[in-house]
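Complex shown without one protein chain; remaining protein chains in place.
Our next item is chain A:
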C-alpha cells in the first residue's frame, strides 16, 4: 500500500474501533461525545464524571433555579443525538498516565484510551477560612446541589443575604434576592460590580443598577471574617472597614478554580489558568510541544487567539464549551490538513435586574470605551472597547441584537471608535478611558482572561527534561 493509503486505512480503523475517553461529564463533555458520533466515530466513548448526575446546564442555576421557578434537577441538558457512551458517573479521575495511555479513577480502575479529552471545567472558589466556610448558611454556587441548597435557604426566607464578590454570578444572585424581595448586601473588593470583566465605566452603571433595585452595595471593601452562632449557623459578616452586617445566608462568589489537580505529574502544560492547548484543542505538554492524543475543551482549556496577539485565552463561557468541544471532537477523528480551529469570538450573556447584558470580544484587552448607541440613562445601550485605534470588544445592555454587528467589526479589527450602525446615537460619542483595574489590584477575576503568550508562562511549572 502507498503511504497515504496506509494512513487512510489507519484513520478508518480508528474511527471504527478506537477508544476515546472524555473526563468531565458536563456541557463540553456531552457536546464532544455528540460531535464524535456526528463525525461518524463508531468506536467506544467513555465519559467519566465525578458528579452523580448526567450532564446538566449551569446558567439556569443562578437564574431560574434560584428564583424557585425551576427545580434544580430539571436542568438536564438536552441530547442532540445518541452518544452510545459508557457513562462512569460519580467517580473522580485521579491521575493520568500518558505513557500507558490510561486514566486512573478514584476506585482504582484504569481506563485505557487512544484519544483523551480533558473537559473537567472549574469549581467555585470556597470561602478561604475553612471553619467559617463550614458554617451553616454559607454557600457557593457551581453545581446543581449548590443551587438546590441555596434556593431552599432563600425560600426560608433569610432576614438578610450577604453576597461576597460582585462578578457575574454574585450580581445574578443579588438580583434574584431582590426579585424575591430579600434584603441583600453585596460586598465587592473592586470599585464596582463587574469591573474586572467590563471596566469601571460600565461598573459604575452596574453599581447604580444594584442600588436602584435596593441592593446595599459596598464597594472597595472586603469581608474579613464570618461569625457564627453557638449552633454553627452564620450570623454576621465582618467587613474590612470595621463594620458588620447581620445575615443568615452568605454567598461566596469568589470566582473559580480550574480542575487540573488530577493531571499533576502527567507533564502537561496545566496550571492555575487551565490546560494549555493549541487553537485546535490539542494539549501542550509542559515544554510547549503539542501532544497527539490529548485534547482540551471548555472552562479548563486555554488556547492562543489570533485576534488577541496570540495570547492564551481562558474563558468560562457556555458557547466556548460547546464550540471548543465540537472543534476538539472533530480534530480527534481527523488528520491534518482537516483540523479545525476553535477561534470563537468570546461572548457571554447575563440576566440581572431585568436586564440582558451581553458582550463580545475581550473587553479588558481594550483601554478605551465609547458609547455608540442608545441611552445609558435608560439602561439600553451599546458600547465598544478599543485599543490603539482598533475595536476589540463590545458590551450591550438590552441591546443584544446589535452585538453581531460589533462582532463582525471586531473580527475584522475594524476602527475604534467604530462607525455606529443605524440611528439612536448618544449625543456624546467621545472615547473615554475604560478604567480596568491595574494588574494586581484585587477584584473579581473576569470570566475571560488573557493569560500571556506561552503555554507555561502563567502557572505551569517548568521542569526541563534531561537530554
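As a convention for this text, a residue touches a chain if its C-beta (ideal position, glycine included) is under 8 Å from a C-beta of that chain, and two chains touch if they have at least 3 such contacts; residues count from 1.
In the analysis below, contacts and distances are computed from a predicted model.
For the chain of the complex excluded from view, the name given in UniProt is "Ferredoxin" [choices: "Outer membrane lipoprotein carrier protein LolA", "Ferredoxin", "RNA polymerase sigma factor (Sigma-70 family)" or "Lactate utilization protein B"]. When the missing chain is restored to the complex, the residue among A:319, A:367, A:411 or A:424 that touches it is A:319. One of A:265, A:288, A:354 or A:389 touches the chain omitted from the figure, and that residue is A:354.
By the touch definition given at the top, chain A reaches the unshown chain through residues 54, 57, 59-60, 63-64, 67, 69-71, 74-85, 87, 89, 317-319, 322, 347-349, 351-356, 358, 380, 398-401.
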